[in-house]
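One structure, as structure tokens, below. Some questions next.
The complex is shown incomplete by one protein chain, all other protein chains being positioned as in the whole.
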Amino acid sequence: MLIEIQANAIATRTRILQMAAEQNALAASIDTGTGSEMIAIGTPLDPMVESLSGVLRIVTNHKAFAIASLDARGKSTVAVGDVVIGNGTPVIMAGPCSVEGRDALIAQAKLAQAAGAQILRGGAFKPRTSPYSFQGHGELGLQMLADAREATGMPVVTEVMEPDQVELVSGYADMLQVGSRNMANFNLLKACGRSSKPVLLKRGFSATLEEFLMSAEYIMAHGNPNVVLCERGIRTGDTAFRFNLDLNIVPGVQAVSHLPIIVDPSHGTGRRELVHRMALAGIAAGADGLAIEVHPDPDNALSDGAQTITPDALRHIVRRVHALSEVLAETEIEELGILEASA
Amino acid sequence: MLIEIQANAIATRTRILQMAAEQNALAASIDTGTGSEMIAIGTPLDPMVESLSGVLRIVTNHKAFAIASLDARGKSTVAVGDVVIGNGTPVIMAGPCSVEGRDALIAQAKLAQAAGAQILRGGAFKPRTSPYSFQGHGELGLQMLADAREATGMPVVTEVMEPDQVELVSGYADMLQVGSRNMANFNLLKACGRSSKPVLLKRGFSATLEEFLMSAEYIMAHGNPNVVLCERGIRTGDTAFRFNLDLNIVPGVQAVSHLPIIVDPSHGTGRRELVHRMALAGIAAGADGLAIEVHPDPDNALSDGAQTITPDALRHIVRRVHALSEVLAETEIEELGILEASA
Amino acid sequence: MLIEIQANAIATRTRILQMAAEQNALAASIDTGTGSEMIAIGTPLDPMVESLSGVLRIVTNHKAFAIASLDARGKSTVAVGDVVIGNGTPVIMAGPCSVEGRDALIAQAKLAQAAGAQILRGGAFKPRTSPYSFQGHGELGLQMLADAREATGMPVVTEVMEPDQVELVSGYADMLQVGSRNMANFNLLKACGRSSKPVLLKRGFSATLEEFLMSAEYIMAHGNPNVVLCERGIRTGDTAFRFNLDLNIVPGVQAVSHLPIIVDPSHGTGRRELVHRMALAGIAAGADGLAIEVHPDPDNALSDGAQTITPDALRHIVRRVHALSEVLAETEIEELGILEASA
Partner (left out) sequence: MLIEIQANAIATRTRILQMAAEQNALAASIDTGTGSEMIAIGTPLDPMVESLSGVLRIVTNHKAFAIASLDARGKSTVAVGDVVIGNGTPVIMAGPCSVEGRDALIAQAKLAQAAGAQILRGGAFKPRTSPYSFQGHGELGLQMLADAREATGMPVVTEVMEPDQVELVSGYADMLQVGSRNMANFNLLKACGRSSKPVLLKRGFSATLEEFLMSAEYIMAHGNPNVVLCERGIRTGDTAFRFNLDLNIVPGVQAVSHLPIIVDPSHGTGRRELVHRMALAGIAAGADGLAIEVHPDPDNALSDGAQTITPDALRHIVRRVHALSEVLAETEIEELGILEASA
């Protein structure tokens, strides 16, 4: 059940949360951006709740992903450090797959920033298919990321792999990444829900749109409204690509959810020569940003070299992304209303 | 084996074809666009062929889809009536899923044309999942398409469903469409290979990039070099969409083949509210055009209403497509070389 | 609409077909096996039809695949020559992927028969991914199949690839095979519907259960009730197998359709060392038979060698299949009723 209340209806808020607690139901809320608050309760409360002072409306026939849905609020934005995702300007996250060393990372971060990146990505805890592969530098890598932030001013996003790491990673990073393999690791999602840091939630290899948004709902229902979705390719039967970037999900999500969504054309193709075009396609599909693997020497990157581009390539992509985004904004202003009406 | 010969090397050409015939091997050729001709032979010939007068080079380690590959020639264009596909300007094919009636079709064609369409699409022979569903108007529908061409000047593309229909459909249409369900109907592909009309080859629901191009190769190897590919969505496990438009295939094809490729965001999503964004994404991915289902009253279309948009919506999409295409062209001129070099 | 009539209600039958014809609706019928006839009409007729003399009942809320469904009749059997498929004893179809030559085929047929095969399979018209690959011996191959039948007494099943070949192939073969790539080649299905020969319909690589049965419905609605389904593997993202044999479809089909269904563990795995176990699994899942690629020298077979087993391996599989089938029959007699009741 969704209950919209006036921002200052403190007593009613308390009462509602109490009613939820009595039923052992989860309760979470989100600022609607229009001067009110939307509360999601995990179970239907007595409909009399509608008559409480300050209650603006109740919604009962909402999507299963209640607080993540457009039933809860209009398009939301998420701030990562001082970078805002979802405000109309594409945000570029870039960096190496794995953090390799302090000085290398700082140099890479500067190159990525010069190429147009606003958020630094890089893995300290690395989920690797083989137990014998390099598993990341761990906390040492987190410190290197913090140093790179210090050196560039860019906020950093990095992966967290288990509930117990959330506090540790939150101590260094500006945004927590939940990887594809953990999209339905519900205990990790709950722990991220209890963090104050925004979360980048990557879609599972074969997750449906509904499952993807239910995972976002987990984080939000446990207290953290700052979720950014990331499409990163699904598994299909075509060996021409490591994964197939599924851009349907971008307008598909935006038709039902207020959450920002970005696109990762590096994992979504697995081939560096396709990153450029699929980055442009992602933005044209309506994505709020991109996550791209960049390394000054892709062939010698510690991991994922085949899908990693150079800072130089990134610079050109970013320039085209912004040109494309601007022309889409210009043409949207006059036309979108008409389109929607006549669609 | 690919053998490139000078355009005027008639005797050598005859000799090569004779050698192929002696081995019961298919032989087909394509104009390279650079003053020479590329001949594909289905089996390796004696390497001495390289020394024949007028032979420029032989290629033996080519892709399995030899004549469709970049080993055979650089990016090709295909003319449909006087509309050229593949020359840098996106081509818009639009029209109803099914031809419904003569006057209705002419009216629809005019609306589509006014909205920016250059090629009229519409089904006379309709592949329907149920034997009890409307199967199309058949030859009568072909005549209606011809009438709509007469009335608008737009060339028409329509589906052909069996080898024996190729001649009939070629008598009315400007381009033959091979539907997804028939992408690996090899006898149909052979018959299209013997036609003088260009062919629009739609990708099968679960076809790989290699299988898609091998089907194009069938048409080309049997004599028809004028093939345009069409991505129209693959089947995945996500019930949120009828199909998932797979844009990886666009730059994926362009990395190995010279054939033009267009995108069908109507079938590729199954939902009309997603057509707009996925059309833009297709163009940003590098597609040479779009195929879109348009009907003045989608809810009452004879088939595929759920994924059909109005002419008004089409007009807005086309305007944005051209704006986007222009900005991509402008930024490409200076940057593409650098990108490729540094990717 | 399904209309069940008494077997001898000739006048009513004529009247119903007339009513269907007046509405341009397809009409087809099937013997129910219980002394009546079930007529399927492609459109709902006037409900007064129920009151016609000899009409036993009408069914309006049937599956979309009306005449293929259990709404039309109980489990059916299909005779191929004098071999009956669907009567409780697994039927073994075996033979080489491609017909290679007359004497070789006769020798192979004898070996397969000695190993327990009852129906000879082999391709004369071969759908090959590459236009440059061997495309089969064509009519010559059909003659070789007829010769092998002569020599062994085994009926033969072979693929038909286009509507125009149906008559030709029917002249030689005892059963027509529609390949996976043509499962939704509706014109071919219609032509098979007009043939008097039984049809083996192979499931498409990514066809759903509903699409599979709708393709059977095409054949039946066009006049041919003798359809046997064949599961042959679906495409998934796992490169460990060429295809993944989907045995869910066996009990899944049997829960809604009366048609016999067999399993092809050769194509369904793509690996000869897995054929044995997946053949057993198919029978345990409830399949009415198996189609297996067999060749005395698999490594030198003209096609599909990697998934082809020897006659010796076939002999052992067949022995285990029959042992397994018998024990299932014995335990079924007492238990199936209880199982169904308590499931």
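In this document, chain identifiers A, B and C correspond to the written order of the chains, with residue numbering beginning at 1 in each.
Operating definition for what follows: a contact is a pair of C-beta atoms (placed from the backbone, for glycine too) under 8 Å apart; a residue touches a chain by one contact, two chains touch by 3 or more.
This one's a predicted model, so the numbers in the text were calculated from it and none came from an experiment.
Visitor: Of A:Ile30, A:Ala94, A:Ala221 or A:Val327, which residue touches the hidden chain?
Guide: Selected residue, touching the omitted chain: A:Ala221.
Visitor: Touching the absent chain in the whole complex: find that residue among C:Leu120, C:Cys230 or C:Met278.
Guide: Residue touching the chain left out of view: C:Met278.
Visitor: Considering the whole complex, which of A:Asn182, A:Ser195, A:Asn248 or A:Thr308 touches the chain not shown?
Guide: For the chain that is not drawn, the touching residue is A:Asn182.
Visitor: Since one chain isn't shown, list which residues of chain A touch it in the complete complex.
Guide: These residues of chain A touch the chain that is not shown: 25-26, 42-43, 64, 127-132, 161-165, 181-182, 184-190, 205-206, 211, 214, 217-218, 221-222, 235.
Visitor: Please identify, in ascending order, the residues of chain B that touch the omitted chain?
Guide: 206, 235-237, 239
Visitor: List the chain C residues touching the unshown chain?
Guide: Residues 206, 208-210, 234, 236-241, 244-252, 255, 268-269, 271-278, 280-286, 309-310, 312-313, 316-317, 319-320, 323-324, 326-328, 330-332, 335, 338-339, 342-343 of chain C touch the chain that is not shown.
Here is the rule we use: only the chains that are shown with their structure count from here on.
Visitor: Take the average of all CA coordinates in chain A, do the same for chain C, and state the distance between these two points in whole angstrom.
Guide: Centre-to-centre distance between chain A and chain C: 49 Å.
Visitor: Averaged over CA atoms, how far is the centre of chain A from the centre of chain B? Could you give it in whole Å?
Guide: Result: the chain centres lie 36 Å from each other.
Visitor: What residues in chain C touch two or more of the other chains?
Guide: 235
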